[in-house]
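Sending over a structure as structure tokens; questions will come in a sec.
And now, chain A:
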Amino acid sequence: MTFKLIKYEWKAMIRAMLPIYAATLALAVVNGLAINNEFFTRAESMLQGTFLESLIAIFQAMLLVVYICLLAGLCIMTFIVTVQRFYKGLLRDEGYLMFTLPVSVSQLTFSRAFVAVIIMFLSGVVGFFAIGLLAGMDFLRALIMLPAEIASAISRAVASGELSPGLAVHAGLYTIELIVMFLLGCFEGVYGFYAAMALGQLSRNHKVAMSVVWYIVLGIVETTLMWSLIFIMSGPAVIVFSSSILDNAIISLHVFLIVMNIITLLLLAAKVLITNVVLSRRLNLE
Partner candidate 1 sequence: MDKEIMRFDKVTKRFGSKTALNDIDISIERGRIVGLLGPNGSGKTTFIKLANGLLHPDSGTIHIDDRLPGPETRAVVSYLPDRMYFADWMKVKDLAGMFEDFYSDFSRQKARDMMDKLGIDEKDRIKNMSKGTKEKLQLILVMSREAKLYLLDEPIGGVDPAARDFILKTIITNYSPESTVIISTHLIADVEKVLDEVVLLKEGQIIRRENVDRLREEEGRSVDQLFREMFAQG
Partner candidate 2 sequence: MEWKIDDRYPIWSQLSEQLAAFITGGQFEAGQRLPSVREFAADAGVNPNTMQRAMAELESLGLVVTNRTAGRAVTEDRDRIDQIRRTQVKKEVDIFLERMEALGFTRDEIMGVLREAITEEEDG
């Protein structure tokens, strides 16, 4: 059932995002060509001083402005679609369909969060390409070379003895820890919006405004908790980090990353709990 929910959510979300993805990438290619193309450069030098030259310059500037707007739009759209698919798709009229399907509330919210995280990732990828393509075809060439470059760099490092097998293991672990941190952070962010909207829909008349208020309230609570935690933990942390077991910088970094992951996990759990409990016990569809 969760998979089916994800399928429908994916259809709805990608439908909203596809136009901006396509527009961003298309404009990046056009800009890349306009900036790097020999034809344009030559044309410009030939037309130097004429009216046409300034026209081309204006045209190029405009393309750039639109392109920057689209990049900003990409970020904003990702945010809007994430929030809107939850608010409109669950808390308004469509909620009458979704909440009467034979699925649990946690399946409903998770499927949406899952697709939202994928969309965030996709937007990131599109943004990366959009910026890269500005450099023209050289970017794509470099991108294709990249895996081979990395592999050869690693083998050179191993051969020269700079990268010991032990260090490689640690590097691998760091990568895993960072990926986990990234994923948890994404979900935590998405569920932060969800929890605020779940609490906001409890209000009879000002659901949207109250969702914003709740988002701020949750933010304040979270920051307060974090600082209290840091304050409480700083004593023991100093002792642990200064003890002989952890005087190794490599190990310390692991401990730091894992502790951060645990904290994010706890925050995520709290937000998931708020969202699911409020929506299953106090759903307030208009």
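The candidates came about this way: all candidates are chains of the complex that A comes from, given by their letters.
Heads up, the rule we're going with is that a residue touches a chain if its C-beta (ideal position, glycine included) is under 8 Å from a C-beta of that chain, and two chains touch if they have at least 3 such contacts; residues count from 1.
Small disclaimer: the values here were computed from a predicted structure and weren't measured.
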Looking at this complex, which candidate touches chain A: 1 or 2?
-> 1
In the complex formed with candidate 1, which residues of chain A make contact?
-> 1, 4, 8, 11-12, 15, 89, 93-97, 99-104, 204, 280-283, 285
